[in-house]
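One structure, as structure tokens, below. Some questions next.
All protein chains but one are shown in place.
In this document, chain identifiers A, B, C, D and E correspond to the written order of the chains, with residue numbering beginning at 1 in each.
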Amino acid sequence: MKLIIATIKPFKLEEVREALTTVGVRGMMVTEIKGFGAQSGHTEIYRGAEYAVAFVPKVKLEIVVPDVLVDQVTSTIARTARTDKIGDGKIFVVDVEAALRVRTGELNEDAL
Amino acid sequence: MKLIIATIKPFKLEEVREALTTVGVRGMMVTEIKGFGAQSGHTEIYRGAEYAVAFVPKVKLEIVVPDVLVDQVTSTIARTARTDKIGDGKIFVVDVEAALRVRTGELNEDAL
Amino acid sequence: MKLIIATIKPFKLEEVREALTTVGVRGMMVTEIKGFGAQSGHTEIYRGAEYAVAFVPKVKLEIVVPDVLVDQVTSTIARTARTDKIGDGKIFVVDVEAALRVRTGELNEDAL
Amino acid sequence: MTNLKTFSGLAALGAALAAAPAWAQEAADASATAIAPYTYEQIVEKGDVAWMTMATVLVLLMIVPGLALFYGGLVRTKNMLSVLTQVFAITAVVSILWVTYGYSMAFTDGGAWNSFVGGFSKAFLRGVDATTVVATFTNGIYLPEFTFVAFQMTFACITPALIVGAFAERIKFSSLLVFIILWVTFIYFPMAHMVWWWGGPDFLAEQQTALLIAQAAGDTAAADTAAANLAANGLLWNWGALDFAGGTVVHINAGVAGLVGCLMLGRRVGYGRENFAPHSLTMTMIGAALLWVGWFGFNAGSNLEANSITSLAVINTFVAAAAAGVAWMFAEWFLKGHPSLLGLVSGVVAGLVAVTPAAGFAGPMGSIVLGIVASLVCFFFVAYLKAALRLDDSLDVFGIHGIGGIVGALATGILVNPALGGAGIPDYLSVPGTLQVGAYDFGFMITAQLKAVLFTLAFSGIGSFILFKLVDMLMGLRVREDVEREGLDLAEHGEPAYNM
Amino acid sequence: MTNLKTFSGLAALGAALAAAPAWAQEAADASATAIAPYTYEQIVEKGDVAWMTMATVLVLLMIVPGLALFYGGLVRTKNMLSVLTQVFAITAVVSILWVTYGYSMAFTDGGAWNSFVGGFSKAFLRGVDATTVVATFTNGIYLPEFTFVAFQMTFACITPALIVGAFAERIKFSSLLVFIILWVTFIYFPMAHMVWWWGGPDFLAEQQTALLIAQAAGDTAAADTAAANLAANGLLWNWGALDFAGGTVVHINAGVAGLVGCLMLGRRVGYGRENFAPHSLTMTMIGAALLWVGWFGFNAGSNLEANSITSLAVINTFVAAAAAGVAWMFAEWFLKGHPSLLGLVSGVVAGLVAVTPAAGFAGPMGSIVLGIVASLVCFFFVAYLKAALRLDDSLDVFGIHGIGGIVGALATGILVNPALGGAGIPDYLSVPGTLQVGAYDFGFMITAQLKAVLFTLAFSGIGSFILFKLVDMLMGLRVREDVEREGLDLAEHGEPAYNM
Partner (left out) sequence: MTNLKTFSGLAALGAALAAAPAWAQEAADASATAIAPYTYEQIVEKGDVAWMTMATVLVLLMIVPGLALFYGGLVRTKNMLSVLTQVFAITAVVSILWVTYGYSMAFTDGGAWNSFVGGFSKAFLRGVDATTVVATFTNGIYLPEFTFVAFQMTFACITPALIVGAFAERIKFSSLLVFIILWVTFIYFPMAHMVWWWGGPDFLAEQQTALLIAQAAGDTAAADTAAANLAANGLLWNWGALDFAGGTVVHINAGVAGLVGCLMLGRRVGYGRENFAPHSLTMTMIGAALLWVGWFGFNAGSNLEANSITSLAVINTFVAAAAAGVAWMFAEWFLKGHPSLLGLVSGVVAGLVAVTPAAGFAGPMGSIVLGIVASLVCFFFVAYLKAALRLDDSLDVFGIHGIGGIVGALATGILVNPALGGAGIPDYLSVPGTLQVGAYDFGFMITAQLKAVLFTLAFSGIGSFILFKLVDMLMGLRVREDVEREGLDLAEHGEPAYNM
């Protein structure tokens, strides 16, 4: 199993989630994060005090999938999240050694 | 060392934290996330506009533990977080190559 | 490539980010989390009801870097985040198998 | 001196007199010998000034923070500041227009154009000072003109601010400001004049008496002058339309402008697919509550005096809102499964809108019925029809202010009937110098109200369309798509609402 | 005509007269020859109407958004909307009950039941119109009845809304609505009648004069009628209990009902283990501030006129709240280590509750002392006793309104003493047609206040118990455990408060 970590633009979340459902993803964890990267943040001015905000709002997806699904999932995310503008995000893949479903005690791929 | 990633129901957090303390866990990172899975979200209606919210609030725990503790920790979480209702959550295990305590510079298992 | 997970004190974020930029880090994901560890939380009192809050606010950084940068990045974080008080945080290193930049389709180290 | 509001029995009577000297002649014959010219004093009472000052403050409270929060809570976090800024800026800009030329356009004689709009004789408040007064609805009782200027200023500010809800989350701020300046100038100030410009009870008594004397004396020229003076009111006032506190001028007017605006700007990006859920119903609750609180200034202040009718308007405003809130809540509970807070407060606002034209005319029981009916009609529109029409009136300006205003305006013509507990149609002419309750004529009243509603729909609808078009051609109405995605707060105003 | 509030010296005197004709006879003998029937005019002053209209608006501001936010901020995010909806819906429902039958039950003569409750002669506000008036506390000065109906309506709305804090985060919305409808009908309307129903100063002067004349003339029948009229007041009023603005009727009444409710519903899931910390003390601060602001309408409005006593009530209300806030803050700082905002505003509310029955009777220095004492007693109850008793009165309805109300009611009997700077006991009978300050009798006053407190505790306690039981049997009072865990907002109202 692999843990796929993807960071995308927030308004793409719904679209990506739907696309992933169709390729068989049945669960994920979604976190609102602040992204730092090539896409630059905005500048805020409060009564003359300027703040350059280095971070932009992003959404991070964490999805554990069986090895066989990895390619399909990454390419689905890549396709759906893409807007061709800077800041579209990244996808990382990390190895997962074990998985467990709390409710049933099922293990590994059965737990996904 | 392993990184144990667990997603549980929010109201179980306090109970799980206490149980883990008793088996020797001395630290963790807790994040509020939106979970997507078999447990379905609710539907909200605003002046006639309906929104089916696909996500349910969950809490994600990330705990780095020495290899010897992995089983005990996962089973403790599994036992404590269980309500036998859909959405009880998952536990994933990922390998960690190194750890460091910022304050002291201690490394690996000493850092936990 | 490695995923460096670091948890630091919130007010150190800006300093750490700047320091990392100078050693060549060009992106990261930042999450506000609740940390549990040796640093104890505070106690709140509401009309006589006391709540000991076990968690303290922390910031979690997740940074994927080429293997060659790992040492420099961890040491930079360790140096900058350090205040010598309890709760300065930890750094963990996890192996990353693949990376992809959504916008361009670039892979692995090119994607960072 | 001048005054607001339509007392239609009288209007009808005045018009009839002007149009039918023969009939009037007969009436005059009977009593001619006894008639002396009508004289009167102008008394200003501090209790009235105290109340009207507070009423003015209450209407400002409705706008900021009231309306700003009510609307702001309903948009997404990323557009919160844009809505707050729009409401705040409109209030500031329009109040300046009001004292420079708006008051004059609404509340002076417009000469040849007097049916439609006033003139510029009081521009920059020229001639308005600490000694000038305006008439109330009671013979002999007057209000300092400054007090009236201030009270009516708040009405001019809130009406355009209501509109922004219809196209929230997508309009360009600069274009909105230009549109609003045009809209109050060409739509609001004339509408206020058409509905609320009249001479006041003493002026009418004076002219009516003069008419009778002239007729008795056979002095046709003097009779014509008096008859013309009796008819020198705003257009809708002369039609005999009743509007206690602004059902047509404020609510239908803003509702239609909103409808036109949301159609011309088009639907929001993501409409029907993305979650547009309110970012903070807490803020919406605060806003709705302050609207309710402030609305007592709006409705009961429109009585211009602190007397028992003021309190009647308070009770009507209270129970119509309450009944409407409860009605919406139960309708939603029954048909959609949950009694939501948003439903409850939407009902309250719908009830407040509907009772506005009726506040001093209906009785408390009539107001309860009015609240329930208006609420259910608005609920049906907003919860079913709007979705069916795929109308993206973001915050239901038309669905609540437009529809609620129409129901209220029509119902006012019914509930004013004393047989239904209403206050009856005011008649200042039969016994000049006193306020009589005129005979209630269902056909006349409902026609007058219907004409007023249709006129407002047409005038505001067409006028707003032209102005939106103009501004669109000049500078574009809508923000770019990526600005809309990012949110107007950062893109247009350079700040996020929250840094928590 | 009718009026509110207890002027006990007079009540005592009236009762004495009715009970002891012999004594009265003697008094009569002395002056019989000189007595003429008492006549009076009914003057309505616009300054009073202006103030009472604003006072009415201020009390609504206390409820929504005031109380709603004060309570809402104290619950967890997941229950925010439920509290807001409860407060809003109760206000809407009760206002409708008020105009349909509540006003009549509270403020009309109840015939045989008159000691306890009024009748239905003014149901649907029948007979109340723009010309009817009610007495104030000054001879000859009257208020439009509509004004009084509106002002008292807000009292009827806020009292049941106060109760919901006691069992917040666990009650079923439908059951709550049913309970509240029963509660105002069987507890609140009668209580208001028992404490505030009296004839007004002119009526009493008239009857007292008639009594003396009849006694001088030896006309026993007429004397009996007059004596009966003098005693035709509410039960607690006749006991001579003082309650300027509702210490018993509103605060003790709601506090006890809350206590009974929280005991019957049981503790919240997770009580003592989970963190029930307030989700937004910012909202609680806004609510507390608006309670303070609105309370001037509540307390100073209860004077019914705009005169120097109104301002005395303003000062008392201000400084009692301030002193109570400071006292709680320092007590907490000293005993718990921090001066918290929640402590400060809890003290302010406790002070406001305590000064309510005393607002027009005490002097400013007495009010400061009252604020401090009430605050410390409430603090002790809430911060120590409540925990010891494991009482889950979620938002301290009993701890603040119940306890604070009891302290205030008893203290009113002491602070009214002119020797302590108080206004003294009103006496309208010694010199009919004028308001005299009666002699202060500590034993009598403290007994009267104590009786009033105990009666309210018993009546409201037992009555509320029966009504809770009934509703529980009918439909269950409490939500299911998983609903409570998920939060009432989503489960009961289908919305979350925030989507940030």
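Here is the rule we go by: contacts are C-beta pairs under 8 Å (C-beta built on N, C-alpha and C of every residue); 3 or more make two chains touch, one makes a residue touch a chain.
All values derive from a computational prediction rather than experimental measurement.
Asks: Quick check: which displayed chains does the absent chain contact?
Replies: Its contacts among the visible chains are A, C, D, E.
Asks: Which one touches the absent chain: E:217, E:293 or E:475?
Replies: Among E:217, E:293 or E:475, only E:293 touches the chain that is not shown.
Asks: Please identify which residue in D:283, D:309 or D:376 touches the non-displayed chain.
Replies: Of these options, the touching residue for the absent chain is D:283.
Asks: Where the complex has a chain not shown, which of E:132, E:225 or E:275 is the residue touching it?
Replies: Among E:132, E:225 or E:275, only E:275 touches the chain that is not shown.
Asks: Out of E:315, E:387, E:420 or E:483, which residue would touch the omitted chain in the full complex?
Replies: E:315
Asks: Just the residue numbers, please: which parts of chain E touch the chain that's not shown?
Replies: 45-48, 50-51, 54, 58, 76-77, 275, 277-282, 285-286, 288-290, 292-293, 296-297, 300, 305-312, 314-315, 318-319, 321-323, 325-326, 329, 336-342, 344-345, 348, 363-365, 368, 423, 498, 500
Asks: Where does chain C touch the missing chain, residue by residue?
Replies: Spelled out for chain C, the touching residues are 11, 14, 42-46.
Asks: Counting contacts across the full complex, list the positions on chain A that touch the omitted chain.
Replies: Touch with the absent chain occurs at residues 44-49, 51, 53.
In the analysis below, only the chains that are shown with their structure count from here on.
Asks: Regarding the chain D and chain E pair, does the interface count as same (over half of residue numbers shared) or different (under half shared)?
Replies: Both copies, chain D as well as chain E, present different residues to each other, with under half of the numbers appearing on both sides.
Asks: State, to the nearest whole Å, the distance from the C-alpha centre of chain C to the C-alpha centre of chain E.
Replies: 57
Asks: Two-or-more-chain contact residues of chain E, please, as numbers and ranges.
Replies: In chain E, the residues touching two or more other chains are 275, 494-496.
Asks: Mind pulling the chain C residues that touch 2 or more other chains?
Replies: Residues 31, 94-95 of chain C each touch two or more of the other chains.
Asks: Which pairs of chains touch each other?
Replies: A-B, A-C, A-D, B-C, B-D, B-E, C-E, D-E
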